[in-house]
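Up next is subunit A:
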Amino acid sequence: MDLGPHAAFIWISYAAVTVTVTGLILWLIADGRKQAADLEALERQGVKRRSSSPGVR
Partner candidate 1 sequence: MKSFWALLHRDVTLAIREGGAIGTALGFFLVVVSLMPLGLGPDLNLLSRIAAGILWIALLLAALLSLNRIFEADHEDGTLDVLATGPLPLELVTAAKSLAHWVTTGIPLAIMAPVLGILLNLDLAAYPILVATTLVGTPAVSFLGAIGAALTMKTRRGGLLLALIVLPLYVPTLIFGISAVSAGAGPTGLAASFLILAAISLVTIVLGPLAAAAALKVHLQ
Partner candidate 2 sequence: MQTLTQRLANPTRFMELSARLLPWISAGAVVLLAYGLYLAFFASPADYQQGETVRIMYIHVPCAWLSMMVYALIALSSFGLLVFRHPLADVSAKAAAPLGAAFTFLALLTGSLWGKPMWGTYWVWDARLTSVLILFFLYLGLIALRSALEDESAASKLTAILALVGVTILPIIKFSVDWWNTLHQPSTDFTSTVDPSMRLPLLVMAIAFTLLFFAMHLKAMRNEILRRRVKALRTQAVAGRDRLAAHGAE
């Protein structure tokens, strides 16, 4: 695909957006896993929520 004399600018733009958005998504997924794991660890220790509604995770 020929993108003309300014191809580099186009590729860098798309690469920057891809990297940033992918980075954000990976961070969100990792953060979600960590919180879920922490929550599970606490529940395994027997700490229950005061206003616990069953089946909430």
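Regarding candidate selection, all candidates are chains of the complex that A comes from, given by their letters.
A few remarks follow.
Methods note: a residue touches a chain if its C-beta (ideal position, glycine included) is under 8 Å from a C-beta of that chain, and two chains touch if they have at least 3 such contacts; residues count from 1.
For clarity, every value in this text was computed on a predicted model and none was experimentally measured.
Applying the touch definition to subunit A and the options 1 or 2 in this complex singles out candidate 2. Contact residues of subunit A toward candidate 2 in the complex are 1-7, 9-10, 12-14, 16-17, 20-21, 24-25, 28-29, 31-32, 35-36, 38-39, 42-43, 45, 47, 49-50, 53, 56-57.
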